[in-house]
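Removed from the display is one protein chain of the complex; every other protein chain stays in position.
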Amino acid sequence: MAILLLGLSAQAADFQLLNVSYDPTRELYQEVNAAFAQYWKGKTGDNVTVQQSHGGSGKQARAVIDGLEADVVTLALAYDIDAISEKAGFLPKDWQGRLPNQSAPYTSTVVFLVRKENPKSIHDWNDLVKPGVSVITANPKTSGGARWNYLAAWGYALKKFGNDETKARLFMAQLYKNVPVLDSGARGSTITFVERGIGDVLITWENEAILAIKERGKDKFEIVAPSISILAEPPVALIDKVVDKKKTRTVAQAYLQYLYSEEGQEIAAKHYYRPRLAKVTAKYADRFPKIKLFTINELFGGWSKAQKNHFSDGGLFDQIYGHK
Amino acid sequence: MITESAPVRRILMTLAFGFVGLFLIVPLVTVFGGALQGGFPLFIKNIRDPYTRAAILLTLQTAAVVVPLNLLFGVTAAWAIAKFDFFGKRTLMTLIDLPFTVSPIVSGLIFVLLFGAQGIFGPWLMRHDIKIIFAVPGIILATIFITFPYVARELIPLMQAQGNDQEEAALTLGSGGWRTFFLVTLPNIRWGLVYGVILLNARAMGEFGAVSVVSGHIRGLTNTIPLHVEILYNEYNLVGAFSVASILAFLAIATLVTKMLIKWKTRQEMILEEAS
Partner (left out) sequence: MKLLLKQKSVLPGFGPALGFTLFYLTIIVLIPISMLFLKTATLGWSSFWETVSSPRVIASFGLSFGTSFTAALINVIFGLIVAWVLVRYRFPGKKIIDMLIDLPFALPTAVAGIALTTAFSERGLLGSLLGSIGIKTAFTPLGIIIALTFIGLPFVVRAVQPVLEDLDKEMEEAAVCLGARRWQTFVHVILPILFPALMSGFAMAFARALGEYGSVVFIAGNIPMKSEITPLLIITKLEQYDYAGATAIATVMLIASFACLFIINRLQWWSHHRQEA
């Protein structure tokens, strides 16, 4: 009885979580964190502050491997969270099955951002390889986000040439021949296109494209949805080793689950990520054009395979630049 | 006085001005121009943002630890190298220059390899719950490494040029070692010392590459001013980025003005000494 009373009269606990995320999610998580703190306070009476850290997806994963004490990670691709599991063992190998939808609470896709009125009339991937079209995208070797861009183009090429890999490679070589600047990060390439006025088309995530238009004016840019693209699934995960040490498992788990809740999905949709929940999807349907989407598992057999074939040293991406 | 012919002088002056203008004035104007693009009130608002303030505080803290430590090292090393002859002196001097030749990213990386969770001391540090990397100590260590040679490099040639005569005289007259240092050596090198400290401080506050590797980028906790500039830039907040950057540029200029005052004062004293 005394213990029970003690438990009841205990003061509201203070929790601090660290969410280590990739670059373009700052605005999204700022809002999620505030909403979650309120939700958690109402539910348990405890205070929770979520601190944010942002950077390139791979760099962030490396920081967690090297000891940055993240309770949760919300990165651009599953490969980076796999690496945390593999290199440091901070979370189990099967982490992706612990949450619904392969642990990706929201998705996006890869679209084109072009200059107003689409002067080079770019409508689909094959317009990008035309001579005289200047394409901006980030370096897939250093930017996780740009790896999705690359795979989207590759997927289009595979479908177009009936899975003929030689032709697909040629297509990719032509595409990247049109790229004058490969920024090291995805946001960097957006700035190159938007602020510096370089290039005719920017290959980027849908949320990034909408944000750019919102930030820099509707009168300057347009979004073009290609005929087919990739379903970008940025995953989230709990870092077991850290939450056990900091005793924050319950709240961290609730934080991730909150992303799947209706409120969480609303916030994601507001920040131009495609929600998973049917109800929210319907509500924001006009925001997201219908594009035929393929997943990385369907076409590339998952991230570790894609990474090895395409982005490792001497892989297909390097070959594009090695043998012109 | 011998000098060049007027046309040659004019050409040389034009070249010098052009070079300085292109490489120094243009970047500086870009920074301040960018900062004031949205007007002065926005500039003030950007600077008073709580995250910016946290970044400024962290940068000042870092400098407050790094500067005294490297100052102490610089003076000691200069004393040993300039005042004595010993075998391996040249090698020692080259080793002191070593941090200059290491790429900043690599400077950060080596500390990760040492203290990171997968590093040599990582598991031990984790067990004892000591945080070095992705916390303030890591930022300080990386900054110490980057700014390591500045004071020593400044002092060694100066002390070598001055020679040992004055100190030896003081010792012969019965002054103790410490007394000799404070009353004879220090006054002789003080302006060189201040010059070294100023550069050391500027570099410590401005370091980006190495700190970026070991910081962890936690907003409000481990972001220094240069890292915060990058974040703002990445957030489409270009005016904000240039505003915060202009704090650093301003700091740089303040540092350089101080240095100029010091030079001026030194000259003034020299003239006085010569007069007396």
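Just so it is clear, A and B label the chains in written order, and each chain counts residues from 1 on its own.
Note that in this section a residue touches a chain if its C-beta (ideal position, glycine included) is under 8 Å from a C-beta of that chain, and two chains touch if they have at least 3 such contacts.
Values in this document were obtained by computation on a predicted structure and should not be read as measured data.
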Mind listing the subunit B residues that contact the chain we can't see here? 1-5, 8-9, 12-13, 15-17, 19-20, 22-28, 30-31, 34, 73, 76-77, 79-81, 83-88, 90, 92, 94-107, 109-111, 113-114, 119-120, 141, 144-145, 148, 164, 167-168, 171, 177, 180-181, 199, 202-203, 205-209, 212, 225-226, 229-230, 233, 241-242, 245, 248-249, 251-253, 255-257, 259-260
Contact residues on subunit A toward the hidden chain run 56, 58-59, 62, 65, 83, 87, 139, 141-142, 179-184, 188, 195-198, 311-314, 318, 321-322
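In this section, only the chains that are shown with their structure count from here on.
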Please tell me the distance, in whole Å, between the geometric centres of subunit A and subunit B computed from their C-alpha atoms. 38
Within their complex, subunit A touches subunit B through residues 18, 23, 26-27, 51-55, 60, 63, 65-69, 87-88, 185, 187-188, 191, 195, 211-212, 215-216
Name, in rising order, each residue of subunit B that touches subunit A in their complex. 112, 115-119, 122, 125-126, 131, 133-134, 216-221, 231, 233-236, 238
